[in-house]
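Below is one structure; the comments refer to it alone.
Apart from one protein chain that is not included, each protein chain of the complex appears where it belongs.
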Amino acid sequence: MRIKVINPNTSDEMTRSIHQVATAYASLGTEIVTTHPTVGPVSIESFYDEYQAIPQVLAEIKRNEEDFDAFVLACWGDPGTDAVREMVPQPVVGIAEASMYAANAIAPRWSVVTTLRRSHHMVEAVVKKTGLAEHCASVRCIDLPVLACEEDSDAVIAGLVQVGRQALEIDGAEAIILGCAGMGGMAAYISQQLSVPCVDPVGAGVRFAELLVALRLQTSKYMTYRPPEAKLFH
Amino acid sequence: MRIKVINPNTSDEMTRSIHQVATAYASLGTEIVTTHPTVGPVSIESFYDEYQAIPQVLAEIKRNEEDFDAFVLACWGDPGTDAVREMVPQPVVGIAEASMYAANAIAPRWSVVTTLRRSHHMVEAVVKKTGLAEHCASVRCIDLPVLACEEDSDAVIAGLVQVGRQALEIDGAEAIILGCAGMGGMAAYISQQLSVPCVDPVGAGVRFAELLVALRLQTSKYMTYRPPEAKLFH
Amino acid sequence: MRIKVINPNTSDEMTRSIHQVATAYASLGTEIVTTHPTVGPVSIESFYDEYQAIPQVLAEIKRNEEDFDAFVLACWGDPGTDAVREMVPQPVVGIAEASMYAANAIAPRWSVVTTLRRSHHMVEAVVKKTGLAEHCASVRCIDLPVLACEEDSDAVIAGLVQVGRQALEIDGAEAIILGCAGMGGMAAYISQQLSVPCVDPVGAGVRFAELLVALRLQTSKYMTYRPPEAKLFH
Amino acid sequence: MRIKVINPNTSDEMTRSIHQVATAYASLGTEIVTTHPTVGPVSIESFYDEYQAIPQVLAEIKRNEEDFDAFVLACWGDPGTDAVREMVPQPVVGIAEASMYAANAIAPRWSVVTTLRRSHHMVEAVVKKTGLAEHCASVRCIDLPVLACEEDSDAVIAGLVQVGRQALEIDGAEAIILGCAGMGGMAAYISQQLSVPCVDPVGAGVRFAELLVALRLQTSKYMTYRPPEAKLFH
Amino acid sequence: MRIKVINPNTSDEMTRSIHQVATAYASLGTEIVTTHPTVGPVSIESFYDEYQAIPQVLAEIKRNEEDFDAFVLACWGDPGTDAVREMVPQPVVGIAEASMYAANAIAPRWSVVTTLRRSHHMVEAVVKKTGLAEHCASVRCIDLPVLACEEDSDAVIAGLVQVGRQALEIDGAEAIILGCAGMGGMAAYISQQLSVPCVDPVGAGVRFAELLVALRLQTSKYMTYRPPEAKLFH
Partner (left out) sequence: MRIKVINPNTSDEMTRSIHQVATAYASLGTEIVTTHPTVGPVSIESFYDEYQAIPQVLAEIKRNEEDFDAFVLACWGDPGTDAVREMVPQPVVGIAEASMYAANAIAPRWSVVTTLRRSHHMVEAVVKKTGLAEHCASVRCIDLPVLACEEDSDAVIAGLVQVGRQALEIDGAEAIILGCAGMGGMAAYISQQLSVPCVDPVGAGVRFAELLVALRLQTSKYMTYRPPEAKLFH
């Protein structure tokens, strides 16, 4: 099985880190190819960044789409998943949805811990769209930028332990989801510190993509996810 | 007051039609400037089209942003409104939200009538995001493409009257929203045929933008809609 | 265009204040006539007050209904709007709904700040009825009576700044709605103190009524808002 | 125990019929006093009628309030219950809420069958306010006026059987609620015709009022239902 | 009228206490028979306990089912009510649902106070299933086990007063529901201490069962609650 993991931002370093995590969590026999667009923002922290990144992600999909059994979008906003589902028949997984499904099976309520405070509303919107808002105890932010995950991972981990503890003690969470692809590899330590399960979103995305392939499920082309209408692009 | 109306697709013809409607509905003393991106799809009928169009819309915003008091995005998916709200302090209006507010004040429940059946889910998602799903009796589609509004407006109008009647008689709607910017100018005739009010979305968008300017309301920069983080774009 | 603004309570002073604000926010060319019933409570602070006021409001509507293009009910409970929509074809606007629509366009979540704590539940019920509860971060009360807006406006403004700050810092609001018609004229100062937009409900009501008239929208008489059945009144 | 049942409309005949039903369903030892306002509409079929009736209902409450252990408002819109809860300490029951609670205990989903089609939205709003909308399979109307319950009860019963059958076969209902106080006494026959339980709302109201008295529960005066503020009434 | 009250746990002492409370709240002329299974857990504090208890409860129902007019399940999880509704035609009442209906009539929002913290999620699930989650201000736990109600009732009462006060002052509750059958008899004291109404769940269950019998309502056998399919049990 070959899975293409796309990091929607243009950071080489984060892409390498995502690749490492994705490979570590993948099944034996699954080949992981991790790429990122060559054009676009180095991190996604606003709606503006997200919309700039999506067309580049779509171009990445198109490059060699028939070579893969599934696609994973490795950003906790699941940016552009709907469009990718229109473009290709293979299953498409956003790491946000995959990590929420995993959390839902091991705890009645969970919290998402993420980076900048400004993303609070964006993350809540992702949770709401997936339909699992009632299971989400809270979204908590460490107020460090996305790239701090690479450049100052100690500060990020310390922040995650702190807001994770608040989620458990104040908000009613019983498990933690790491709400950024750059947090891959931090789950084990945080889980140990907090004594509750902690979901790695990249790992969840890769394994959920494998699940869909194993079930021979492709995206429904019945109506909403039909291929985009052929048309003129100026 | 100067309002910039942006048609997110690249159709000259539809842009002229939107401009005509926007001008007809604007207050005396409001200057309407209607533009469209030079690059991108000629119509927006899929998530794919929408994501291709949005960065071009954002570029249109940036071109001469300080010359305008408000911005109106003239596509019934409100594409990119969140990002535009980050980019500029002036109020930003999507024609979908504006037309739902207007409908909500004149009927307990209303339906949105729109173009291709494949857009059914996209339109429902817009309604849900605005928070008014309980007031939406149904989304009904005529299954004609967006550009038919320009090229075969008789067929479009006939289709709208037909599905509008179904919305009233079967779904419990008591008013109709035209769910496409290309349907501007059709509201009066459809309202007369169906004997219920029919909301022109472009008119609603322009007047709602005027309302926000008159109330001296600008987009909150407290948290979610702060300017995008300064960062490297490859 | 002629708009009749009805203050549902019987306070001359508040009616004058509402008229001043309504006129200040209205378009050039819009004539504002502001009235209040001669019979009924001097302020509306309970369900009891509200139900006593409504039939008097309905009588005010009837007095010279054909002289106006739209009606605005200037109380943040939108008392009796449903009945007025049955009585007349012209559009009818409650200031609560109008101010929520305005806030929704400039912030992802907003709070309503209002008078007595006992009104907390009444205000929440108005928000819920409009369908926008998910966008409402909180309702916060200063616990001063409605007429304090006229008699001790300094205390009211100080209270609004205080609870508005709590709404921003604790509840996740990013804009503020003034939840009482008597608070007209206070929006600019509060917005400046809190550095977020603040919605004047009377202004929103007047401008939203203008919007509906400009869109040539009248209340749907298809079913729910048909004229009241002719019948015997003992 | 003494319970005052108030028919909010001014029809003598319907009041007598309500009294008969209320007495038939009351416990031994419960004295039922049934009254109606002397002023107001002979039936409630619109928001207009409802708002005209409520102040008269409140006056009826005040006449000899200390003589009763509980109050029942016998109209399926529960008009004015919130205000009555402010006015008196004794428990106040609307027949709509009481009949929904009863139906909820004997069927997973139920439908409300009522009079004029124009009331469809009003009835849905009552269901929604009570919080039980997910259990409501549908609202179905026979499109006969309220007073037909007295003047042409055969037509009303035939209509109820017909729309009740549609509720069971099409909408997924498994029990029926009679959605008008004038339908008292019809439940047994309709239940027999449809072979499902049918809730008499007046009976449910009286028995639920008895329940609250037996539990020594009075309306909470903690905040929302405090006595109305003392104030000037012009 | 004969009502069988079943305590789903196997504690003799709690059964006696439930019987005392049930009898005290029942109408004159209602005979209360209170039983408990001979096999199963002495208290229900986890999903595990609940599922172990339910088949024993069902056996208790079957023992002499035709001798009773209604059944009350005296545990605040309403364990097995759905199955009992399939088994017998008589009405079946869970004390949780009955106490929520009572609270809903006397306060706009109420809180449930209960025993161990681990039950927090279970209690919320019961509230949600009944459909009244919007009226529930909070669930608060004293973190004492169920049997403490019998063995250390002073500590239980002190805890309930404390968390009840938090529910009123912090969560927005205006009435209190005792969320455990073992708390019968404590309502009057707690209500007096907190100056708000407090609902005894056992009393509410018994009186609500009487209400259904008086309305001659039996469980609908139209679809969901048909008798269990006849089949082989190994």
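By written order: A, B, C, D and E. Residues from 1 in each chain.
The definition used in the following text is that contacts are C-beta pairs under 8 Å (C-beta built on N, C-alpha and C of every residue); 3 or more make two chains touch, one makes a residue touch a chain.
Quantities reported herein were computed from a predicted structural model and do not represent experimental measurements.
Asks: Consider the whole complex, including the chain that is not shown, and state which of A:Ile3, A:Ala83 or A:Ala204 touches that chain.
Replies: Touching the chain that is not displayed is residue A:Ala204.
Asks: Using the touch definition up top, pick the residue from E:Ser27, E:Ser43, E:Gln90 or E:Ser138 that touches the left-out chain.
Replies: E:Ser43
Asks: On chain A, what residues meet the omitted chain?
Replies: 25, 27-29, 85, 91-93, 97, 101-102, 104-108, 130-135, 168, 174-175, 188, 195-197, 199-200, 203-204, 207-208, 210-212, 214-220, 222-225
Asks: What residue numbers in chain E mark contact with the hidden partner chain?
Replies: 10, 37-43, 45-52, 54-55, 58, 80, 82-83, 85-87, 116-118, 120-122, 125, 129, 145, 223-224, 226, 228-229, 231-234
Operating definition for what follows: only the chains that are shown with their structure count from here on.
Asks: Fit chain A to chain E on CA atoms, both being copies of the same sequence, and give the resulting rotation angle in degrees, nearest 5.
Replies: 120
Asks: More than half overlap in residue numbers between the two sides of the chain B-chain C interface, or less? Answer same or different.
Replies: Same; most numbers are used by both chain B and chain C.
Asks: Using mean C-alpha positions as chain centres, tell me how far chain B is from chain D in Å, no decimals.
Replies: Roughly 43 Å, centre to centre.
Asks: Just how far, in Å, is the C-alpha centre of chain E from the one of chain D?
Replies: 27
Asks: For chain C and chain D, what's the span in angstrom between their mean Cα positions?
Replies: So the centroids are 30 Å from each other.
Asks: Of all residues in chain A, which are in touch with two or more distinct other chains?
Replies: Residues 120-121 of chain A touch two or more partner chains.
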